[in-house]
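I have a structure I would like to understand better, so I am pasting it below and will then ask my questions one at a time.
Of the protein chains in this complex, one is absent; all others appear in place.
Showing chain A:
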Amino acid sequence: MSATTTDATLAWDDVLAAFDPVLGLEVHVELGTNTKMFCGCATEFGAEPNTQVCPVCLGLPGALPVVNEVAVESAIRIGLALNCEIAQWCRFARKNYFYPDMPKNFQTSQYDEPIAFEGFLDVELDDGSTFRVEIERAHMEEDTGKSLHVGGSTGRIHGATHSLVDYNRAGIPLIEIVTKPLRGAGERAPEVARAYVATLRDLLKALDVSDVKMEQGSMRCDVNLSLMPKGTTTLGTRTETKNVNSLRSVERAVRYEMCRHGAILKDGGSILQETRHWHEDTGITTSGRVKSDADDYRYFPEPDLVPVAPTRETVESLRATLPEPPAQRRKRLQSDWGFSDLEMRDVLNAGLVDLIGETVEAGATPAGARKWWSGDIARRANAEGSTDVASYAAERSITPAHVVELEGLVTSGRLNDSMARQVWEGVLDGEGSPTAVADARGLELVQDDGALEAAVDEVIAANPDVAQKVRDGKVQAAGALIGQVMKAMKGQADAGKAREIILAKLTS
């Protein structure tokens, strides 16, 4: 049977029963440098087309590249953070192919001498286990321009009447991070892929080398996938699904390709080595360009650039600038804060680690910080349709200091929990700081023990049966009395103190 690109898919369980997936991920990251890789042009996203260009990034005859030192430092820091070796000496290479959005018709990249190689990234999966992703290499290159195909319905070149090219992106520094073929992920392959990209994104963010916005294309993922029949060890033919640009899509694309490969192989067919396009809306891939090992980019060392040869001192001084790895930081914070695994996972998923950290730093207890951020504030954010608590809070000028202030009001005994919730409502409605809201709304626990005692006496007198139960040792019956007391006090009493008084009167 000949190679095919059929869209039939095999049921997930049948795929897993017959095959082991082999996964390879190539992630392109646009560095956040102020200038391009080989010239002084600006790199700002969203500028008018072809306004951030010069003879160098337009590839005009005679122009020559000069390496951006900051980009090289970023590349080294990324390599170090991925536990890679850093090359003592490496060169750029030209990757030759013709394409209208590539000004020189070669891409200045690296080939057999990457700046960083042989590393790994430990990725935590949903069940708390760790999967080690082996990194083959991280290398430096320049981005291409951007083609806009006009006149067709799909925005793809097929069916377009003409194309426009924006060279603002041409020459933006890129780091390409390539994993080794990842075996042994089995049914967790889609999750491993997603978790790897997420972990990598967090790491790059912590390194402050890129804004890693998948939706803007500053982080782009290509998914390589092949299947091996169970019990065999020879790699199957792979497909490369290009530009899978969200975490969820990475997971879905792996799963889809596994099912698609499974259907072909199960029927005795063979996989066509090709690039595939990912369709976010329908969740499928379609055939792209046929890619074979005969594809020949005629790489050779870039003669217009001198080798990059970072001294060991440079490498070590860059190593010293590495932030604590996000996973390690999470473990440390969880232990510092005394959160359970579940609590920590919730906080992570809600993207609240940094806010809680700042709040604790500002003087709140970890429990208090977690309680308010992931409780009332998050609930309100969700109710208003926002999934990002941090930006919701930022838009409303809610700061860690507010949380500290509110917690102070509770611990000092001025407010109880239900009053504190009312205060949050006010703060989120823009009525001012917690103290200002409490003042304005007249929220304050009654501090007069005499009034509380009087209320207790009244409630005991009105509920002789319940009082007797408490006297007989059924201490939990006191709850009903406390509720009555709080009602009588219109909520503005300290329930703990009411309980104390009731028990003192009935059990001593």
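Rule of thumb we're sticking to: a residue touches a chain if its C-beta (ideal position, glycine included) is under 8 Å from a C-beta of that chain, and two chains touch if they have at least 3 such contacts; residues count from 1.
Here, contacts and distances are computed from a predicted model.
S.K.: Refer to UniProt and select, among "Glutamyl-tRNA(Gln) amidotransferase subunit A", "Methane/phenol/toluene hydroxylase", "Protein TusC" or "FAD-binding protein", the name of the complex member that is left out.
M.R.: The chain we cannot see is recorded in UniProt as "Glutamyl-tRNA(Gln) amidotransferase subunit A".
S.K.: Just name the one of A:60, A:150, A:290 or A:394 that touches the chain not displayed here.
M.R.: If we include the chain that is not displayed, A:60 is the one touching it.
S.K.: Of A:306, A:440, A:454 or A:504, which residue touches the hidden chain?
M.R.: Only one listed residue reaches the unshown chain, and that is A:306.
S.K.: Tell me which of A:28, A:77, A:94 or A:169 is the one touching the absent chain.
M.R.: A:94
S.K.: Where does chain A touch the missing chain, residue by residue?
M.R.: 55, 58-67, 94, 96, 98, 100, 103-106, 163, 165, 296, 298-300, 303-306
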